[in-house]
Each structure stands twice: as structure tokens, then as C-alpha cells.
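What you see is the complex with one protein chain gone and the rest in place.
By written order: A and B. Residues from 1 in each chain.
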Amino acid sequence: MDVSITLTHYLVLSAILFAIGVYGVLTRRNAIALLMGVELMLNAVNINLVAMNRFLQPDWRIVTGQIFAGFIIVLAAAEAAVGFALVIAIYRNLDRINVDEVNILKW
Amino acid sequence: MGEAIAFWILSALIVVAALGVVTLRNLFHCALCLGLVLFGVAGIFVLNGAEFLAGVQVLIYVGATLVIILFAVMLSENITGERIRVVSYNRPLGLLAALGFLGVVLFLAVSQTSLPPHTSSVKDPSLQVLTDVPNNIAAFGTLLLTKFIVPFEFASIFLLVAMIGAIVVARMAE
Partner (left out) sequence: MTLMELCRSVAQWLGVPAEYRDAATLILLALADAFILFNFVMLSVLVLIYVFRKLIGFIQARLGPRYTGPRGILQTVADALKLLTKEDIIPLAADKVTFNLAPLIVFLPALLVYVVIPFGDPKSGLQVRDLNIGILYIAAITSITVIGIVTAGWASGNKWAVLGAMRSGAQLLSYEVPMTLAFLVPVLLAGSLRLSDIVNSQGEWFWQWNAFRLDYLGLTFIAFLVYFICALAETNQTPFDLPEAESELVAGYHVEYSGMKFAIFFLAEFGNTIAISAIATHLFLGGWKAPAPFLPDTGWWSLFWFFAKVSTLVFLIIWIRGTYPRVRIDQVMELGWKFLLPVGLLCVTGVGLLVAVRP
């Protein structure tokens, strides 16, 4: 195989993954499926950051991109915890988790 | 050449599994496909020399976040066993938005042939501590606790707040 993997390959992969996440968020109305689309987008960004750290930073010891990706993983975990706790609480009170139908503050 | 084979296999896995996440009708199957995507991303991290981050990705994303998702799926369906069916609405509009975004980004990614390399080097005063780290983990840890100590502490407080918030929100009503 004469074409070696360059930064463009990783950027294209990350863009495709992000686009799939966008499609998931826009078309799904179930709250859990929507949050899964958000997770896809966050992972796409992580691939981007780590690939750029590898190709644009010649010194392997400076891992700023990886640290940024690490913080994104941590924040995504926290956001998932709170988001799914909200989903469980909404389900317990309203018996449904379709985000189109949960649209009034008081009933 | 090994990297090329690994890259294509992992990319195929990630893209197919991601399509499974957004199109499958059984919510649990979507969650398991998300697990495959997360594994593929961990593999991409290993390919790019971020081995510590790959371990962290599996430990946190697959070992904790995916389990939260599975628990949420199990707790939000009737215990009598009817499976949740997720249906996609607005499919043409979603497809248009996603493909439009993809077109723009691909055009930018392919046309931009050279991005300027980073200029920071180990001779900078804030990066001096990195002069003799043996491997990627040591570099990650050193940088995290010297240059990025403030975001690190903030992330700890943030996790504590998120944990307390999730417990309060998901608690049974008194």
C-alpha cells in the first residue's frame, strides 16, 4: 500500500463520525438515543485532537492535545451521568422520554 | 503498513457501528453499537501514540458511561419486557443537515494541504519538566500536574458537583 496514513485521513474519519452524530441528534426523539448521538460527536472531536497532536507536534513528549481530549472524556462522563439521571427522573414522573412530548413545565 | 491496515479496519468498525447507533430500532442494540464505536476510538488513540488515553477511554467511556446508558435503558422501559422502539423522525432534514456539514468539512480538510506545525518545544520554561520523561504516560501525567493543574483541579470539583447533582436528581421522591 503506497499511501500512508496522513492527518487528512483522521480528519475525514472524525468528520464522518461527527456527521453521523449530527444525524442521530436531529432525527431521534428518544432522549437516550439523542444523548448517544452527542457521545458520538464528542468522540469525533477526541479523534481530531489526538490526531492533530501527533501530526503537528513533532516532539512526542508534548501531549497537550491528548490532555485536552482527556478533559473532554471526563466532562462527557459527567454530562452523561447528569443527563441520564434526568432521563430516569423524567421517566419516573411522566412515563415517557420522547423529547417532543416533554414540553410543558407544569401539568 | 501495519498502521494502514489497522486504520482501515478501525475506521470501518467505527463508521458501521456509528451508523448502527443512529439507525437501529432497538435501543439496547444502539447502546451496544455505541460500545463498539468507543472501542474503535480507543484503537485510533493507540495508533496515534496516546496509549494512556486509550486505557482511560475504555475504563471511563466503556466501563462507566456505557453502563450508565445501559442502566438508563433498563430503567426506562416497562419491566414486563416490552422493548423500547425508537423511531426516526424528520429523516430527510436530518440527512440534509448531516451531509451538508460533512460536505463543508471534507472540502476544508482536503483542500488545506499544510497546517502550520506547533512551535512550542521542550525548551520553553513551562515545558522544561518534560525533558526526561520515559514514555507517554509520564509525559501525560507530568504535563497534567504542572502546566494544567488548574483545569485538573477544576475537573475534580466539576465531577464532584455532577455526582451530587445526579444523585439528587435520580433519587426516589420522599
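We adopt the following convention: contacts are C-beta pairs under 8 Å (C-beta built on N, C-alpha and C of every residue); 3 or more make two chains touch, one makes a residue touch a chain.
In this text the structure is predicted, and so the values were computed from the model without any measurement.
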{"item": "Chains in view touching the one left out", "value": "B"}
{"item": "Chain B residues that touch the omitted chain in the full complex", "value": "1-2, 26, 28-29, 32, 35, 51-52, 54-56, 58-59, 62-64, 66-67, 70-71, 73-74, 79-81, 83, 135-137"}
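By our rule, only the chains that are shown with their structure count from here on.
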{"item": "Distance from the mean Cα position of chain B to that of chain A, given in whole angstrom", "value": "6"}
{"item": "List of chain A residues in touch with chain B within their complex", "value": "1, 3-5, 7-13, 15-24, 26-30, 32-33, 35-37, 39-40, 43, 46-47, 50-54, 56-64, 66-67, 69-71, 73-82, 84-89, 91-92, 97, 100"}
{"item": "Contacting residues of chain B [partner chain A, same complex]", "value": "1, 3-5, 7, 11, 14-15, 18-19, 21-22, 27, 30-31, 34, 37-38, 41, 44-45, 48-50, 52-53, 56-57, 60-61, 64-65, 68-69, 71-73, 75-76, 84, 86-91, 93-95, 97-99, 101-102, 105-106, 109-110, 115-118, 120-122, 127, 130, 133, 136, 139-140, 143-144, 148, 151, 155, 158-159, 162-163, 165-167, 169-170, 173"}
